[in-house]
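With one protein chain held back, the other chains of the complex are shown just where they sit.
Presenting chain A:
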């Protein structure tokens, strides 16, 4: 019996889809049978992040409304034979699926896969309720900004009210140089406020843009810092204990100078 993990955030644009794609790909790379489910009906994107946009025939709404069988709608990944995508419908809206249908679907996916990763839409409306309906665990993505932390706090409250206890936090797009000069909230500041368990920190990294351009998740790019962060998160999801990445700013000329004159 597999496990259903929902990736959510409240606020849009903090990296839910990128995180879902990377965790899913990372788990598949480690040998698990994985399905990624895009529940952002009307605004689907997981297909392009994975580079599978040209292969879509059926979608999530076709499955839940009985237009096709689950197997027909699943798209096999280009790189991994054990990774699948269930794309969202693009021409319907979020009321085309209800939480009961999602529960049934998740039950079916759990029998077939080791992990089902649900990419949740932004917001707290029906799309959110659909995405969390059949989930066993939740991962909350948050960037170090006031708006994202506030929305994450709201989402954590809603998850706990829906019996999804102990959600785990991913802090995304952290900029160590800004943290160092006191212009960005640090990991400890955010954990102080949200009071949930951390499952990973992903630094801001240009390689994410490049990998999204190509439709190849950064977790496969051994030279990518964000990719390394996602590889560690993947291991933690599998239950392994992995230390946090070292995100210290490399010492520059100024730092060495400061040390020289006794200020460092």
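Assume a contact is a pair of C-beta atoms (placed from the backbone, for glycine too) under 8 Å apart; a residue touches a chain by one contact, two chains touch by 3 or more; residues count from 1.
Criterion: contacts and distances are computed from a predicted model.
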Record-based protein name (UniProt) of the chain missing from this complex, from "Cell division topological specificity factor", "Phosphate transport system permease protein", "histidine kinase" or "ABC transporter ATP-binding protein": "Cell division topological specificity factor"
Touching residue (missing chain; options A:66, A:182 or A:239): A:182
Residue, one of A:70, A:124 or A:193, that touches the chain absent here: A:193
Positions on chain A contacted by the hidden chain, ascending: 145-146, 149-150, 153-154, 157, 179, 181-186, 189, 193, 254, 258, 261, 263
